[in-house]
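Missing here: one protein chain of the complex. Every other protein chain is in place.
Letters A and B mark the chains in the order given here, with residues in each chain numbered from 1 onward.
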Amino acid sequence: MSKSTDQPEMNRREFLGKTIVAATAATVAPGVLLSVAKAGPEQKGVTSDVRWGLLIDTNKCADGCTSCVDACHTENGIDLQEKPEGHSDAMWEQQRVQWIRKVKLQDKLTGEQTNLPLMCQHCEHPPCVDVCPTGASFKRADGIVMVDRHICIGCRYCMMACPYKARSFIHEEVANQLVRAPRGKGCVESCTLCVHRIDDGGTTTACQDACSSEGHNAIVFGDLKDPNSDISKALKEQSSRQIRADLELNTGVRYTNV
Amino acid sequence: MRSSTGIKQLAGLLVGGLLLALSTAVLSESAVTKGSKAADLGACVAPTEEMRRNHMDYLQHDRDLTVHEGIRGVKYSLAECVDCHAGKDEQQKPIPINAPGQFCAGCHEYMAVSLACFQCHRKTPEDKTTSLGDALDDKARAGHSLGLLLDAGQQPMLSPAEFAQLHALIQED
Partner (left out) sequence: MKKMHYRELWCSSPRYWGGLSLLGFIILIGLGAAFYMEHSGHYVTGMSNQIVWGLPHVFAIFLIVAASGALNVASIGSVFGGPMYKPLGPFSSLLAIGLLAGGLMVLVLDLGRADRLIVAMTSYNFKSIFTWNIFLYSGFFVIVGAYLWTMLDRKVERFKRPVGFAAFFWRLALTTGTGSIFGFLVAREAYDAAVLAPMFIIMSFSYGLAFFILTLISAFWWSGRTLGDVRLAKLKNLLGVFVGSVMYFALVYYLTNLYITQHHGVERFILLEGGIYTIMLWVGQILVGGVIPLFLLYSPAFATSRTAVSTASLLVLIGGFFQLYVIVIGGQAYPMSLFPGKEVIQSAFFDGVVASYVPSLPEALLGFGGIAVSMTLVAVGARMLLVLPETLEDPTDECP
């Protein structure tokens, strides 16, 4: 209340005026405006002209290799989190955060073994977004499913709804974070497809980089809507599948050879 | 009677003047933490008066831009607050900006306003020279490996026997 009496209409008017000017300018000459404003592709904001996704070739995914997982943890500062003092290892294993995990499967009939990394599948129709009471769980225009921690109340309904167990709840105090990946106690989080990289014009994710530098090249990241992107070409060439395709979530992460 | 009123007035004036002087001192540029980057700069991203009054609204507006629209080069960035305003201790190590008496905490404590940003956001400037972008000691990282599948010699999270046992529970159909 004191805030509004302090500074009446002035700021709001100013803000509205600026917005109108900005909007007009953006419609009339976007290119000009953007080059004048702080440079960089990030100024445009996300659009639905792209949809980010991953293609994982399980044949190339090596047994016992965890470089994608380690890279994810370093990239997002998850390894800065420590086990609370005096906490049992067994509980810590169940409570610690994982954005990406390695899973090894065996066919019940044939005995064929498959390795794959599993993370948020960035669904087109994400169940976690449907159930979130505050709208903290949301899908960006470019298809990335994220948690807005500013309004997450930690109810964990999204974790109940996710078919992939892709989300983790932060059970303990987080003493250290990276600037690019803010995170703290009492909120839910999951893979962001390295959104800070994408916003800064990056074209790879940490897990993909790590996989390529190991020489496996099992992970391809790219724009599913661009027919000329590596991922679209690869998807056209070989048959791939979504995990739990029966739920018709149209996942952004696809797998081949599962 | 008269003189006592005069004395009262004088005393009132003196106290008022003192308070004014004190408050000016408190609100003057010296509020910026000594030794921080901001101490050497002329002004913040907006005039000081404006920042004092409106920083919370600016930050809230820009946070939504960043999180939902992916616009990261915003004018009012919390990371830049920290970058400029965090102080350093005698060993030139950065002090968390939400530590008692530091730039953010000092005022927020005085005003009794919750400073929730740093429950999730980083509290010290990031060392941009290293790729990890982290001023933490290496030992903090090396101390606990979070690698998932097991290296040789590492203690397994679930022994094969345990795994088989757990499986037996559900695997029979």
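Everything that follows uses one rule, which is that contacts are C-beta pairs under 8 Å (C-beta built on N, C-alpha and C of every residue); 3 or more make two chains touch, one makes a residue touch a chain.
Given the structure is predicted, the values throughout are model-derived calculations rather than measurements.
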Given A:Gln106, A:Thr203, A:Asn217 or A:Gln238, the residue that touches the chain left out of view is A:Gln106
Pick from A:Val46, A:Cys61 or A:Val97: which residue touches the chain that isn't shown?
A:Val97
In the whole complex, not just what's shown, which of A:Asp49, A:Asp89 or A:Asp130 touches the removed chain?
A:Asp130
Touch rule applied to chain A and the missing chain gives residues 66, 69, 84, 87, 91-92, 94-98, 101-109, 113-114, 118, 127, 129-136, 151-157, 159-165, 167-173, 185-188, 243-244, 247, 258
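Here, only the chains that are shown with their structure count from here on.
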Rounded to the nearest Å, the gap separating the Cα centres of chain A and chain B is 25
For a test of understanding, state which residues of chain A touch chain B in their complex under the given definition.
6-7, 11, 38, 40, 42-46, 64-66, 69-70, 73-74, 77-80, 82-83, 93, 96, 98, 101-102, 138, 140, 142, 146, 148-150, 174, 176-180, 182-185, 187, 195-196, 198-200
Please output the residues of chain B touching chain A within their complex, sorted ascending.
53-54, 63-73, 75, 79, 82, 119-122, 126, 132-134, 136, 140-141, 143-144, 146-149, 157
